[in-house]
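Before I ask anything, here is the structure I am working with.
The complex appears here minus one protein chain, its other protein chains still in place.
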Amino acid sequence: MSDLQFRSALSHRRDEDLPMDLCVSLDEVSDRAMIDLRGSLDDPKFVAAATAALGVALPAQPRSSSVKGDITVLWMSVDQWLVTTPRGSEQALLSKLVKRLGNTFSFACDVSDARTIIRVSGGDARSVLMKGTSVDLQSPVVKPGWVRRLLFAEVAAACQFVHSDPDTFDVYVFRSYADYVWEWLLAVARKGARVQLYGKQEPPLV
Amino acid sequence: MLMITCPVCGAEGDETDFHCGGQAHISRPASTDPHNVSDDAQRDYLYIRNNPKGLHREMWMCARGCGKWFHAERDTVTLEFKSYYGITESAPPSSSPNPAASKTTKKKSAGR
Partner (left out) sequence: MSGQPYRLPANVGSGTTGRILDRSRRIAFSFDGKSLSGHPGDTVASALFANGIRLVGRSFKYHRPRGVIGSGADEPNALISVGESGRHEPNQRATQVELYDGLVSKSQNNWPNLKFDIGQINSKFSRLIPAGFYYKTFMWPQSAWMFYEHFIRNAAGLGTAASEPDPDTYEHMHATCDVLVVGGGVAGLAAAQSAAAAGARVMVVDECARLGGLADSSSGLIESSPQTEWVQSTVSTLAAAENVHLMTRTIAAGHYHHNWCLLLERVTDHDPSLAIQGAPRHRLWKVRANQIVMATGALERPLTFANNDRPGVLLASAARIYVNRYGVSPGRRGVVFTNNDDAYQTALDLTRAGVPLARVVDVRTDPRGELVEEARAAGIEVVTGMAVTNVDTVAAGAKIQSVKVAPYKAGSRIGGREERIECDFVAVSGGWNPAVHLYCHTSGKVKFDEDLQSFKPDRSFDQITPVGAANGTYDLDGLISEASNTGAAVAKKAVGSKVKRSKSDRPLASSPKAGKLEPVWFVPATGALNEGNKHFVDFQNDVTAADLELAAREGYRSVEHIKRYTTLGMATDQGKTSNINALGVLTGALQSAIPQIGTTTFRPPYTPISFGAIAGTNAGNRFLVVRRTPPYEWHCENRADFEPIGQWRRPYCYPKPGDSRHDAINREILSVRNEVGLLDASTLGKIELKGPDAAKLLDRVYTNTFSTLKVGKGRYGLMLNEEGFLMDDGVTVRLADDHFLMHTTSGGADRIAGWLEEWLQTEWSDLKVYVTPVTEQWAQFAIAGPNARNVLENLDGDIDFSADSFEFMSMKVGRLTGYPVRAFRISFSGELSYEIATPSNFGHSLWLALLEAGENHGIQAYGTEALHVLRAEKGFIVVGDESDGTVTPLDLGLGWAVSKKKDDYIGKRSLERAYLAAPKRKQLVGLLTQDPQEVLPDGAYAVAELKDKPPMEMIGQVTSAYWSPTVGRSIAMALIKDGRNRLGDVVDFPLDNGKVVKATIVDPVFYDKEGAKQNV
């Protein structure tokens, strides 16, 4: 695909300087391809085929993910996963999946361009995102690998807590919403609008 | 803003995370015998709904979690969710019945 012109959802923002006064860093992760995988965990043939093709077990626990090598599998529902893999490797992976899955009741579908990933990173990442979602990102269940579908800035999204130090979230949004969500994040992530929720604070006046 | 817990995936959320599908256990007459559905039966299926004060059985969907539909029993006075059960399960016998609804529940499987 070398001579093909690839333009990610936020490519037009790439050359734009980010405002200096943001309290988190914002980035588009555009080098991940995605496969939507459907199947039943109650079907051992499906589970075995998927595991063999992906090289990693499907996360069965709601709101979790599993990683092996280049491949990450995000739990999306009890019978749905979002597999991410480096761009360029998706067709091979898809063929492998389709071959292994054979005639089991399942569906693997290339959705690499349907979404983009906005990476929000920094000590204030949780509180910045909590301006747009009612999900409690300060809960102890939000550990590395935690995944959740949610409404962010009134837009359907999925969110993965990638790692801490600094806190880093990947926000998956449908491609058409990317610019709106980016604009929204720029507005709420200004340093002057920082929110520190809980923890030691200056005592208010009495 | 009601707080709801999905019995399928355990996601907790509010009304923006879930979608209410209205009264549960309304069977679709055409699914049983498409050629013998009376006008009255079709009317009841489409339009006749309960508006109980007290226990109400509803369908809900975990829109921002697993995308699955489920059943819930909710008290319309206190707004408390009393129980949750699967979308293909029939109404639990334990709780006080919702007379009109249980009368129309014919199918064992899912009620739309």
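So that you can tell them apart, the chains are marked A and B in the order they are listed, and the count of residues begins at 1 in each.
As a convention for this text, a residue touches a chain if its C-beta (ideal position, glycine included) is under 8 Å from a C-beta of that chain, and two chains touch if they have at least 3 such contacts.
Predicted model, so just to flag it, every value in this text is computed and none were measured.
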{"item": "Touching the absent chain when the full complex is considered, from A:Arg7, A:Lys68 or A:His163", "value": "A:Arg7"}
{"item": "Hidden-chain contact residue, picked from the options A:Lys45, A:Lys96 or A:Lys131", "value": "A:Lys131"}
{"item": "Contact set of chain A toward the excluded chain (per top definition)", "value": "1, 3-9, 12, 21, 36, 38, 105-107, 109-115, 127, 130-136, 138-139, 153-155, 174-180, 183-184, 187-188, 190-193, 195, 197-206"}
{"item": "Positions on chain B contacted by the hidden chain, ascending", "value": "1-3, 14, 21, 28-31, 34-35, 37, 39, 42, 45-46, 59, 61, 67-69, 77-80, 87-88, 109-112"}
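Basically, only the chains that are shown with their structure count from here on.
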{"item": "Parts of chain B lying in touch with chain A, wherever the complex brings them together", "value": "8-11, 13-14, 16-17, 64-68"}
{"item": "Chain B-facing residues of chain A, complex", "value": "62-63, 76-78, 80, 134-135, 148-151, 156"}
